[in-house]
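Sharing a structure here in structure tokens format.
Note that this complex is displayed minus one protein chain, with the remaining chains in position.
After this line comes chain A, so read on.
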Amino acid sequence: MDSDVPWNPLGIMLSMYGSRINSKLLFKYPFKTDDIKSSCSYQQLTSSTFQLNSPSVGPNNADDQEMESDIDTNHSREFLEQYLGFSDETLGQLLSPGNTKICGQNFDVKINGIRFVGFPLVPEKCNLDCNRVRPLQFSSKNLSNYQQASNNSAATTTILSFNLVFVLKTNADYSVIESYQQLAAKIGLALRFEETRDNYITKETKKMLNIHEEYETCPVRVHKQILKKSKLAQNLKGVFDDLTATGIIDFLLNDNIWITFCIYHKVHNSFNLGGHHDAVKIEAVEESLSKIQPYHGILVFNISTVWNSLKPASSSTMIKFLNVYKPTKSLQGISTDADMSITHTYTIARHLVHWGKACVIYPMCESNVYVLAPTATLFYLSKWVAIFHETFQMNLIEVLSYFSQPVSLGDSQLPTGPFFGHEKHLVEVVYWMLQHRFLVQHHTYISFLPHFASELQLTNQQVVNLFLDVSRKHFSTGIEFHQLPDLCQSVFKAIPAAHNTKDLSLFLKLLPYMDGKHHLEEMMYRENMMRPDLLTILEKFRPVLLTAVREDEIATSFWMNT
């Protein structure tokens, strides 16, 4: 369906370099084109088809392929054919060249428009003696098997290095490559640990090598057989399938080490994006999340799946966080209730957002105003219409039309709104629509802009500073109108409230937030004010203020493409 996106891998491979058997590709998945689920009715390719792309490709041909692959994004099948066009021997040479100098660091080689990303490792030195792949000496049942095995080179080869590799398209971003490198390193290091503990790699390698020998005459079936017999191969297939399906990996290696990983690109781009093909940039997500504020809250989409995904070794603060979490609480509130520092709360919130389990919102309350997001899918036959109807027994288009104009949650419960008498329903609907990016919240931003500013050629900051200088001087006593500089007096002349010391002091206190970059909710949080008080003071000074509405940049910027 979306197999042409750059963050889906083309394949996963395990290769080794041994003392007796040199470079060897142990396992690759997928090994045939029809292993990739694809909707297009492509003719079954025979192995002779691959000969076209096999090693002795002329320079001109290779050039075309390279050029094409660098520009074109919609040829995943061609990519795949090309990757499968490499013979196992070539791949073995390529991935495990037998040079231990490249081990322990990122491996990244691009050939003819196919990128191989991995993390080669040397099994730990102290264990080298045990790495010898021996036949099953102690098993009497397999004695004949042993004799057969002892004649072949697989019997006594020592693993000098191994490499777990992902095959990617060249149009993948640098950040995608980095993620895959991290994943390869994570699995690789876990394998090395298991090797030290349990000779895991050695055992699995032996199985694979034996199958390689057994099916030497019939190479087409080798990988299929390995997949049947080897637990590790099944794990790797599982990793590949998860990466293609959800981007989230969660499996137990050798019944000992949990490996969990998340390809953020996959997760964030699988949300409803209303036909926007601009991929969500992971850098933008990071940047946006780094600006998260204490007054923000988060919306965990499905809290039971989060609970279920927790491992016994999960951080205890995650559990504390989830215990006190509510979509109506701000992060500050969660941090107080869970008795942990705000920075730690941020970390957990970011983690949940990164993994696609939650999104940043302003805590739910009646005064929140929502409107259709530019990312909303409006297509009347989309899958969302069906899902929505199934979940809420309502027509999505009708609800979308209701949210076409900004409405507050409070107003939606009035007798005239469609949700009258269904308050619980309303909240659920809004959660659903926020999760699938049908809605954004609108905030009100205030700018202080007196008439003279443009005439004097001052920036807004300079104007504000003029006022603030005064307020700093008289902070403790309160500011009287006559203490203001003449210029400022002229600005406030027509405003009766400016002559009231209390109002004027309060206004000057709020002035730093009136640069069009802070919304009302932020002012309320920073100055510990109630909404009615804030609205009253703003109303009093309306002639010198401007208000604008738009969405909160921090919560939405990375997916709204505005």
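Note that in this section a residue touches a chain if its C-beta (ideal position, glycine included) is under 8 Å from a C-beta of that chain, and two chains touch if they have at least 3 such contacts; residues count from 1.
Going forward, contacts and distances are computed from a predicted model.
Per the UniProt record, the absent chain's protein name among "Nitrogen permease regulator 2-like protein", "Ribosomal RNA-processing protein 42", "5-taurinomethyluridine-[tRNA] synthase subunit MTO1, mitochondrial" or "GPI transamidase component GPI16" is "Nitrogen permease regulator 2-like protein". Only one residue from A:Val371, A:Val427, A:Leu468 or A:Ala497 touches the chain missing from this view: A:Val371. Checked against the full complex, the one of A:His451, A:Lys473 or A:Arg531 touching the unshown chain is A:His451. Even with one chain removed from view, chain A keeps its contact list with that chain: residues 55-60, 62-63, 66-67, 70, 87, 89-90, 93-94, 97, 99, 101-102, 105-106, 108-113, 170, 174, 274-275, 371-374, 376-382, 395, 397-398, 400-401, 404-406, 442, 447, 449-451, 453-455, 457, 459-461, 515-517, 546-550, 553, 562.
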